[in-house]
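Note that one protein chain of the assembly has been removed; the remaining protein chains are unaltered in position.
Let's turn to chain A:
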Amino acid sequence: MNTTPPSPYVTLISSDGFEFIISRDAACVAGTVKKMLDPQSNFAEAISGVCTLGTINGVVLEKVCEYLYYNLKHRDAKDVPDMEIPPELCLELLMAADYLHV
């Protein structure tokens, strides 16, 4: 088992090849990604710190990343204002959210 602490950044790759390098804390807001990156598991993603999300395209994944940071920022706040969702993305984003458990 690798004992060196994992990098504070991870990479999410969309279906059309866009790479998003975000902080590990933010990425772990998403339940699915958190499980992928769980150091206890032996998933390839956990070892390499790279998650390929084949069902999510770049535009949607960008919005997802925005949400992850938004969620992290407002972790303990009350009455958080809702994030703006562009109407044309809402259905795809809903599917992605369902897949990622956020």
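Everything that follows uses one rule, which is that a residue touches a chain if its C-beta (ideal position, glycine included) is under 8 Å from a C-beta of that chain, and two chains touch if they have at least 3 such contacts; residues count from 1.
Definition applied: contacts and distances are computed from a predicted model.
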item	value
Chain not displayed: protein name in its UniProt record ("Intraflagellar transport protein 27 homolog isoform X1", "Gcd10p-domain-containing protein", "Origin of replication complex subunit 4" or "DNA repair protein rhp7 treble clef domain-containing protein")	"DNA repair protein rhp7 treble clef domain-containing protein"
Among A:F18, A:F43 or A:Y70, residue touching the chain not depicted	A:Y70
Chain A, residues in touch with the chain not shown (by the definition above)	64, 67, 70-71, 74-80, 82-83, 85, 87, 90-91, 93-95, 97-98, 100, 102
